[in-house]
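Entry: chain A
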Amino acid sequence: MKNGRWITQTESSTCLSEALAIWVRDLRSEFRTRYAVNAILMFAVTTLIAVSFSIGSFRIAETEKPFLNGVLLWVILVFSALSGLSRSFVKEEEAGTMDVLKLSARPQAVFLGKLFFNLTLLGALELIIVPAFIIMMGYEIELPGCFTAMVVSAGLGLGAGTTIVAAMIAQASARGALFSALSFPLLLPLMIVAIKGCERAAVGTDAAGWPEVRIAVAYIVIMIIMSLFLFPLIWEE
Partner candidate 1 sequence: MIYKILLAVWMTFIIVASFMFTEAASGFPGETSRILFFHVPQAWVATLCFLLSMIGSALYLAKRRLGSDDLAHSAAELGFLFCILATVTGSIFAKATWGSYWNWDPRETSIVILLMIYGAYFALRSAVPDPEKKRVFAAVYSILAFVTVPFLVFVVPRITTSLHPEDTMNPAKPGMDPRTLKVFLGSLFAYTTLFVWMLRLRMRLLYLEHLKDPIARMRRDGGIE
Partner candidate 2 sequence: MKDGLGFVMAVNLVIWFGIACYLFALDRKIRKMEEASGDPRK
């Protein structure tokens, strides 16, 4: 209660303020338990070490490096993301707070709040893994600005594509495997574009206009709009 009234939508809070409140709350609880962050980072670090150890930067021919490094980087990032991003909704289901969440904010706000949370997780993941990867795999990048833009935009795309799926599987049974199975077809175009974009940034030839970054941004916009549209339908069931 607040000021003697229940906090509901009638208390003229904006969608954005509700979303931010959800985001902050998730950040706080994540900071306390560090469950999702640990899962994602553990997966990413283990995979990175395995890759670096078995392939390393000397085993790949110089000509193949831009492409293979891009592939390996995105395999690590995508699969780490798939291992942890469903936490944002599954933890609500497990803690029994789903219904309270449904009552306390409008659906779009819930979606946006969870989206921000997932994007934060992804941002942390990329911030740690991408530099580590570059160092451990000897990844030479000609156009660092383009590369950064690619990594950031594809990371945003990862979040945009998976948040609504996480909401669906949290209310289903076989959660972990189902999340990966459902998300992967949706993420595959993004992944292909990200790999190609990183390769282009690493090689440095005809990257004018950063075409792949633009495609990734288009993907983000479309997925977020569609999710905002469709989320209320699965949320208010």
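Candidate entries met the following condition: all candidates are chains of the complex that A comes from, given by their letters.
The rule is simple: contacts are C-beta pairs under 8 Å (C-beta built on N, C-alpha and C of every residue); 3 or more make two chains touch, one makes a residue touch a chain; residues count from 1.
Everything quoted here is computed from the prediction, not taken from an experiment.
Colleague: Once the contact definition is applied, which of 1 or 2 turns out to touch chain A in the complex?
Modeller: 1
Colleague: Show which residues of chain A lie in contact with candidate 1 when the two form their complex.
Modeller: Contact set of chain A toward candidate 1: 161, 164-165, 168-169, 171-174, 178, 181-182, 184-186, 188-190, 192-193, 196, 211-212, 215, 218-219, 222-223, 226-227, 230, 233-234, 237.
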